[in-house]
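Only one protein chain is missing; all other protein chains are in place.
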Amino acid sequence: MKRKSQGRNGGSALSSLSLAHGKRARLHRLLYGHGPANGTLMVLPLDQGLEHGPTDFFPNPAALDTEFQFRLAVEGRFSAIALGVGLAEKHMRDYAGRVPLVLKLNGKTNIPDDAEAVSPAFASVEDAVRLGADAVGYTVYVGSPRQDVEIREYGVVRQECERLGMPLVVWAYPRGRDVEAKGGRGTLFAQDYAARVAEELGADVVKLHEPAEDPGASPEPYRSLREGVAARLRRVVRSAGRVMVLFSGGAKQDDDAAVLRKVRLYMECGATGVMFGRNMWLRDFEAAVSLARRVHAIMHRFPR
Amino acid sequence: MKRKSQGRNGGSALSSLSLAHGKRARLHRLLYGHGPANGTLMVLPLDQGLEHGPTDFFPNPAALDTEFQFRLAVEGRFSAIALGVGLAEKHMRDYAGRVPLVLKLNGKTNIPDDAEAVSPAFASVEDAVRLGADAVGYTVYVGSPRQDVEIREYGVVRQECERLGMPLVVWAYPRGRDVEAKGGRGTLFAQDYAARVAEELGADVVKLHEPAEDPGASPEPYRSLREGVAARLRRVVRSAGRVMVLFSGGAKQDDDAAVLRKVRLYMECGATGVMFGRNMWLRDFEAAVSLARRVHAIMHRFPR
Amino acid sequence: MKRKSQGRNGGSALSSLSLAHGKRARLHRLLYGHGPANGTLMVLPLDQGLEHGPTDFFPNPAALDTEFQFRLAVEGRFSAIALGVGLAEKHMRDYAGRVPLVLKLNGKTNIPDDAEAVSPAFASVEDAVRLGADAVGYTVYVGSPRQDVEIREYGVVRQECERLGMPLVVWAYPRGRDVEAKGGRGTLFAQDYAARVAEELGADVVKLHEPAEDPGASPEPYRSLREGVAARLRRVVRSAGRVMVLFSGGAKQDDDAAVLRKVRLYMECGATGVMFGRNMWLRDFEAAVSLARRVHAIMHRFPR
Amino acid sequence: MKRKSQGRNGGSALSSLSLAHGKRARLHRLLYGHGPANGTLMVLPLDQGLEHGPTDFFPNPAALDTEFQFRLAVEGRFSAIALGVGLAEKHMRDYAGRVPLVLKLNGKTNIPDDAEAVSPAFASVEDAVRLGADAVGYTVYVGSPRQDVEIREYGVVRQECERLGMPLVVWAYPRGRDVEAKGGRGTLFAQDYAARVAEELGADVVKLHEPAEDPGASPEPYRSLREGVAARLRRVVRSAGRVMVLFSGGAKQDDDAAVLRKVRLYMECGATGVMFGRNMWLRDFEAAVSLARRVHAIMHRFPR
Partner (left out) sequence: MKRKSQGRNGGSALSSLSLAHGKRARLHRLLYGHGPANGTLMVLPLDQGLEHGPTDFFPNPAALDTEFQFRLAVEGRFSAIALGVGLAEKHMRDYAGRVPLVLKLNGKTNIPDDAEAVSPAFASVEDAVRLGADAVGYTVYVGSPRQDVEIREYGVVRQECERLGMPLVVWAYPRGRDVEAKGGRGTLFAQDYAARVAEELGADVVKLHEPAEDPGASPEPYRSLREGVAARLRRVVRSAGRVMVLFSGGAKQDDDAAVLRKVRLYMECGATGVMFGRNMWLRDFEAAVSLARRVHAIMHRFPR
């Protein structure tokens, strides 16, 4: 894999930010040293085995072996692979240096429901340093009845990131019974709030979902908004401020063209990139690599 | 911006207080080095994006970009801008030294209701030192069923402030189901109690709301008091003792004259200043700067 | 104010106790260096603003300004003033060295009810050392459903007191739904248990209330006891063992003679002293000083 | 009091155990340096004032003064006295070196019921070292719904004991609503389980109650067992493995002969000794000393 030491814009995505040395170096590696290397990001996530169980792998049993995702991350030239300490420790050895690691620090099963969701950490920023990661990932359940636990524990991780110069990617996920009562986790209301929370809490990068239209249960003014998908996407990108936004792929979409249309739309609406998991690794390996390369082609049209 | 190294009263607002070196220096900077610089305070807060979501910005979308508030703080010559670590880290670079920072350490979303409100910290006093802040802000939900968590965590922050010489601005907010059962968060009963709590807990500055008249649900003797707004304001200022009181602006008021009447009234009743957010940054930029300057003019009549 | 370096009994109230150096020195200062200076204690408490709100000050608005209590403590020649870190830091400067400080470390509002009362700390024993205090005060809600939190947190404070040579005054307050179900917080049953708890937990001094007769809801053998007030007082003093007992004044009593009869009775029944707040500072200043001096006269008849 | 530096068996009760230096020295002092000094233990406990309140002392008011128990421990030649930090600090001075101390670290009142019992610590193993104790005592409420708190906090104490060479005496008390639903705290089922828990958790000595026969609510196979008291006692001693078992005396038994029969039975069934409180100190002083000496005589027949 050929690496560019810098994107064509010379690192402009970082130019407005005041960053500690280590954090700047690591973000630069993610944005300009790997993947599209033009200030955009293509991250391959693999935390579904913990979050949803092996169920998610049934459509493509080969993906149960984490080698699949590591090989895909390398051959599909992703900016990074995002996974937990167990998978990283067992599989990084042959891939270290070939694809950056976003170490996902927290997670939970989906066996209990999400009415009072909390995502506990089972790894630390020091683990990330030890494993040579270029960022950590951390889920915050925005609006959960136990948001005090979520925010407090997040705050400790954020300070560790600051201390160790580690970029922080926040999975800002609206969750819990109050979110459901206000229209659900996928609405513009919920995603827009999540974007702002990530900004206020000090994320470097935020992972969001494509916001759906708000139903009658959503609070005003969202309930009365009648914006199209592009307007909604631009809105949440704007609400994230200077935090770089990655949109999630969500459940698998079989139609490659549809996936690529999504990517293009997200980038046109101001996203820094995408974090597509199942839409990548639930495809046959060659199909996934091919799709990744077509995503690359799109990303190259949106240098930052 | 011209800075006075000292107000005309030579720092008299601080003269009765026994303060650690660092805390005295920082308070002096806030009171006499910036803003009206005469011992009064005009603080521009921006934590509504976390506390209420992007909803608050709909009337003035330009305000979603934190540059708006930083520019307003500088051009409107505020004593300080008060916001969280995420906004500070992403936007301070160009403003450091031009406007003091009050780093707000805790916060939450309003998605769950406030029956058992707790405000968790996601930043620390050490973050404030690192970012060059001149004070920290901390919300205490007075009277919440979970007041033990609120007070205990506050106590740790207070001790860190002492250790690091950092002034502590307390958002003393009555909150929770018991407050509602006793007449609500906005009553004189609730605000008066909050003022005293801030004093007992060791705040340097307290942010309060203009106290409303008590309804039948309020406890005696408040329920039977028939005091006008000025008397109520003076009462809460008195209950705060030597803690400097800032009154909040609350929801946006379109009528500039009404806003200015409020400011004058608050100052006449003994406030040290105001912390107006939406009443500032939901105006067009020029209108906001102009309003800020008229607030300045009022403040100059109340040197301390 | 004239100080005796030692009471007429040469410190005999301490002679049976095995105390660390710092603790002995500080207790000696409280018992023989200030106030009656004969081994008895007259403490002026001021935590009602936090515990009950400004309501308590309505009968004497002058008392809202903590200067009132500091001046009263000095002119009434109290053994110590007991208050929290906020009031101490804002008002001690002019009084340091003139009246000893008991720094009250924990407290809460009375807005939520006391069914599951917990008293969180917002200051530390190190704060007390920094402020030159001669003791710390700490509330333990005896018998609360959350007694595990109460006792555990108390234990940490106790060890800090041991480490730093700081005497520990325990406000031993029966509280919570189970106390109410067993006759209430004011009964002999409840106060007697509280006295013993203070002894077992390692208090140096305990603040108790005058025990009332037990109603039918109290457990045996208390329910069937028919003891007069003096017998009840002696009983709780005995249950406190070698812990010095201070009786509280409770709600304000207008009749000076009645107050003085209480003091005499408490001392005759073995108390080391009294901790009267509202019965002191809700009087006009001169009346309060005069009452304090008459209390002094009584105390002088009970050297220890 | 004459001390033997070693029992007639040369410390054989310890010979099978692999112990850290300090722990071996302290256990040796308890087993062979004091009391019967033959490998058996007679411990005088005094935590009832905290656990039950002053109620327990009504039959013998003299016992309210902890001097009573200290004198009894010395004159009755007990192996140790077991009490909390408050009583130890106020009364040890004249007895240090004359009777070993087991410092009881945790406890609670019985004002709330025991449905979710937790016993919080208010002293530490470091306190025990400072006070010259030869062991610490710690209550574990076996089977409480909050057993996770109980076990976790116990674990920290255990590690501190290991670090400081301090023997650990566990009050293994079945407690909580589930214990009651399964036949109650006093059954063989409950005591047998408690014995095993003490062994698994790493106690050096365990305090148990004489196990009663199981009722219909007990789980199988206990419910169907029809064992006599001696068989039940032997069973729980066996379940405790190499942990030394002390049986509790429970509520006061007026008949001396009955008490002595109990002691003999316990020793015959394999106990290392007894921990009798109320059955000792609720007797007149001389009667208690005399009873203690008769217990001594029994113990001498069971050297270990």
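Chains here go by letter, A, B, C and D, matching the order in which they are written, and residues are numbered from 1 within each.
Operating definition for what follows: a residue touches a chain if its C-beta (ideal position, glycine included) is under 8 Å from a C-beta of that chain, and two chains touch if they have at least 3 such contacts.
What you are looking at is a predicted structure, and each value in this text was computed from that prediction instead of being measured.
Touching the missing chain, out of D:Gly86, D:Gly143, D:Gly249 or D:Gly273, is residue D:Gly143.
Residue D:Ala203 is the one among D:Leu30, D:Ala133, D:Ala203 or D:Ile298 that touches the chain not shown. Among D:Arg130, D:Arg238 or D:Lys252, only D:Arg238 touches the chain left out of the display. Counting the whole complex, the residues of subunit A in touch with the unshown chain are 47, 49-50, 53-55, 58, 61, 64-66, 84-87, 89-93, 106-109, 111-113, 118-124, 126-127, 130, 149.
Within the complete assembly, residues 16-18, 142-145, 147-152, 154-155, 158-159, 162, 174, 176, 178-179, 182, 189, 192-193, 195-203, 219-222, 235, 238-239, 241-243 of subunit D touch the chain that is not shown.
Just so we're on the same page, only the chains that are shown with their structure count from here on.
Annotation, subunit A versus subunit D: rotation angle of 145 degrees from the Cα superposition, expressed as a multiple of 5. For subunit C, the chain whose average C-alpha position is most distant is A. Because subunit B and subunit C share one sequence, their contact can be compared position by position; here under half of the interface residue numbers appear on both sides. With centres taken as mean Cα positions, subunit D sits 57 Å from subunit B.
Averaged C-alpha coordinates put the centre of subunit B at 35 Å from the centre of subunit C. Of all residues in subunit A, none touches two or more other chains. In terms of which chains touch, the assembly is arranged as an unbranched chain of neighbours.
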